[in-house]
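There's a structure below that I have some questions on.
Every protein chain except one is present and positioned as in the full complex.
Naming follows writing order (A, B, C and D), and every chain is counted from residue 1.
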Amino acid sequence: MIVGKVVGSIVSTRKNENLIGSKFMVVEPLSELGDATNKIVAIDNVGAGIGEIVLVATGSAARIGCNMTDSPVDAAIVGIVDSGIGLAGVMDHDPR
Amino acid sequence: MIVGKVVGSIVSTRKNENLIGSKFMVVEPLSELGDATNKIVAIDNVGAGIGEIVLVATGSAARIGCNMTDSPVDAAIVGIVDSGIGLAGVMDHDPR
Amino acid sequence: MIVGKVVGSIVSTRKNENLIGSKFMVVEPLSELGDATNKIVAIDNVGAGIGEIVLVATGSAARIGCNMTDSPVDAAIVGIVDSGIGLAGVMDHDPR
Amino acid sequence: MIVGKVVGSIVSTRKNENLIGSKFMVVEPLSELGDATNKIVAIDNVGAGIGEIVLVATGSAARIGCNMTDSPVDAAIVGIVDSGIGLAGVMDHDPR
Partner (left out) sequence: MIVGKVVGSIVSTRKNENLIGSKFMVVEPLSELGDATNKIVAIDNVGAGIGEIVLVATGSAARIGCNMTDSPVDAAIVGIVDSGIGLAGVMDHDPR
């Protein structure tokens, strides 16, 4: 999984019917897990807000693990990160 | 998922029979979600036009979420992006 | 999907039994879809020849979409590209 | 699979219910298998500790191979590496 910060969201009115009701958040991976050009858009599965540090699952895990088996979803926010060690400068302190 | 701009399309006459009737669009990821060398070709699932900003699902999500379970499709346009925040310079304004 | 040029092929005699009869082609992605170091080897599903511009599906789509569900295949040529727009310098003209 | 070193862990209280009870470890790939910006977060399936060199499976393999078929997990630690050859400077000696 990836750890990143929720930095935004997008709105899409005309979309695949299996996506109706989904919230699309923009997540920027922490610098140790990616670089500035690889923000991703993920479905919110846990009620994450902008500015929170979150855990993102990608691939089939996003669909199947979030009860969206038939939806075109390849990334989902599956946890809010409370604290951590080993991700220098960010995770040693309260990440929110 | 990836957010990108539809910049073109391709035509393929001789192809896998499960692809007959599909439209193949060329999508350039926004600069914050990729770089200039990673355009992708995606099936159009929502009627996107050239110049529109779209949401693209990749991997098995593209097949299964778009009712193309048996097709060799690994990327699909699944939404037209109306607006958004957090993708600087592009999404703050009407992206179309 | 990726668009690339067929630039070669490989021969493998000792291989997984589910690969017997498969043709392995070397595909170089167009410069807008990759870089010089990411050629891939793909099963040929449509009778592509060296020099042709092709559409390649990757991941589970390659297996499932090409009736090779039980084969260790993660990339397949699924179309010959006739023409296109939006891939500068290559696709505006006859790509073959 | 990827070989990396366990360098930390994260704590998430508010998370997908299928992740309850899971341990989330931060793994830094060995320099020959990645670069400094691609640490990943993996579920621990074998009781790995910080500082140990581990084998990480990614994608659907992480879910299905670890009896977490319905969980949003895309990376799992599936082995502790005892020794090895061919990964210069690290694996020729006891990797722990």
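Assume contacts are C-beta pairs under 8 Å (C-beta built on N, C-alpha and C of every residue); 3 or more make two chains touch, one makes a residue touch a chain.
All values derive from a computational prediction rather than experimental measurement.
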Contacts of subunit D with the absent chain, listed as residue ranges: 1-3, 31-35, 45-47, 55, 57-62, 64-66, 76, 78-87, 91
- request: Pick out the residues on subunit C that sit against the missing chain.
  value: 7-16, 18-19, 24, 26, 36-42, 50, 59-60, 62-63, 69-75
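By definition in this document, only the chains that are shown with their structure count from here on.
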Statement: Contacts with two or more other chains occur in subunit D at residues none
- prompt: Looking at which chains touch, is this a line, ring, star, complete or other?
  reply: line
In contact (per the touch rule at the top): chain pairs: A-B, A-D, B-C
